[in-house]
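Below is one structure, written out as structure tokens, with a few remarks after it.
Presenting chain A:
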Amino acid sequence: MPDGAQPVLDVRDLKTVFRTRSGEVHAVNSVSFDLRPGELLGVVGESGSGKSVTMMSLIGLVPMPPAEMRGGEVLFGGQDLLRAGPAAMRAIRGKRIGFVFQDPMTSLNPVFTVGYQLCEPLRRHMGLSKAAARKRAAELLDLVGIPDAARRLSDYPHQFSGGMRQRVMIAMALACDPEVLIADEPTTALDVTIQAQILELVKDLRQKLGMAIIWITHDLGVIAGIADRVLVMYGGQIVEHAPVRELFANPQHPYTRALLKTVPSVRGDRAPRLRVIEGQPPILTAAPDACPFRFRCGHRFDRCDAENPPRFPTGPAHDAACFWDPATDAPRNA
Partner candidate 1 sequence: MLNYTIRRLLISIPTLLFISLAIFLLLELAPGDPMAQVPLTVPPEVKQAMREALGLGEPVHIRFWKWIVQFFWTEPLHLFDSWFGTAWAEGQQRVISWQTRSPVMEIVAQRMPQTLWVVGLSYIIGTLIALPIGIISAYRQYSIFDQIGTFVSMVGFSVPTFFTGVLLIVIFSVKLGWFPSIYDTTLVVNDWSSFVLQLKQMVMPVFVLALYNAAQISRFMRASMLDNLNQDYVRTARAKGLTERVVVLLHVLRNSMIPVVTVIALGVPTVFGGAIITEQVFKVNGLGQLLITAIQANDLPMVQSLTFIFAVLIVLFNLIADVLYGLLDPRIRYD
Partner candidate 2 sequence: QTEGDAGNPGGERGRDGQLNIIYWQAPSIMNPYLTGGTKDYEAASLVLEPLGRFDPEGNLVPYLAEEIPTVENGGVSEDLTSITWKIKDDVEWSDGTPVTSEDVRFTWEYCTAEGGGCAQAAKFDGIEDVEIVDEKTATVHFDTPKPYPYAAFMGGQSPILQAAQFADCLGPRAPECTEANFNPIGTGPFVVTDFRPNDVIQLEANDNFRDPEKPAFQTVTLKGGGDAAAAGRAVMETGEFDYAWNLQLAPEVLDQMAAGGQGEPISAFGTLVERIEMNLTNPDPSLPPETRATRAEPHPFLSEQPVRQALSMAIDRQILTEIGYGVAGRPTCNLVPAPANYAADNTDCLTQDIEGAKAMLEEAGWTDTNGNGTRDKDGVELTMLFQSSTNAVRQDFQALIKDWWRQIGVDAELRNVDSSVFFGGDPGSPDTFQKFYADAEMYANNFDGTDPQAYLSMYRCDNEPRPETQWQGENINRFCDEEYDALLDELSQTADLEERGRIAKELNTILTADTYTIVPLVDRGRVSARAMDLGGVELNTWDSELWNAADWYRIAE
């Protein structure tokens, strides 16, 4: 993958805040990353670290009284999505950027048939006739591996199993051959065997359609299997960013290191005891003026309490937001 290729999506300094009764929640803090054509960017991080909110902010899907965009820009095809009008956004959503949501059980409208919901983006964005849209919908279902697709178009979501629903969601996101597909934990709720089916499918599709994909998950196994590059998020920030092999081989951020150690494996050695990350995830009510991971970090020192570490480059295409350098086990000098 040529490093210098023009990114399809360039996110700079994205900030999203939720206004709640008990104060503001800084869910996304100055997140910057880019997505290059044809690559699969994995995003990991613990629950509540801001993965979903980041991605939904990109295309303006965070609910917008409680949420508020506090600046940043999202460049997509030369256009800043954060400043695009609602009509322009609607023209992009579903057509040029597809989105697969976290929960397949609730993300489909229970009262419309799967076929109808699949046809909607086709008819809106591609201007297909009813019959044509239906034909295409059947192809899509077939593509994501649902047997007997044409007949199942007139079924309702509840008649599908969770795995199939997730595949429907993927089909829907793929309907208009988007340039970018954002998949938010699409397999977390599924069984291993079904998950394996879907992973195979995505690999396949990526080859066939050549789209860029952002894949959110907290399953490191999945990341290891399909991602090209990985973003690690913690407390609303990107704390590490590296190519996948580099990340697993040479993690830089203490959080990433701890995370990699917590996962048991079906192969390899069986540790007598699982490693855990002690402590609680941070509350994001205050503006970030210190390292969010400091309370749980084994390498904390004064500077961690005083400022929020920037992302230090630690190698080619690898950076980590930490003052501590694992190579030397000493503070980095910025």
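Keep in mind how these were chosen: all candidates are chains of the complex that A comes from, given by their letters.
Just so we're on the same page, a contact is a pair of C-beta atoms (placed from the backbone, for glycine too) under 8 Å apart; a residue touches a chain by one contact, two chains touch by 3 or more; residues count from 1.
Bear in mind that the values here come from a model prediction, so they are computed numbers and not experimental data.
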For chain A, which of 1 or 2 is the touching one in this complex?
1
Chain A to candidate 1 touching residues, read off their complex
56, 59, 61, 63, 86, 89-95, 98-99, 101, 103, 106-112, 120-121, 124-125, 156, 158-159, 169, 172-173
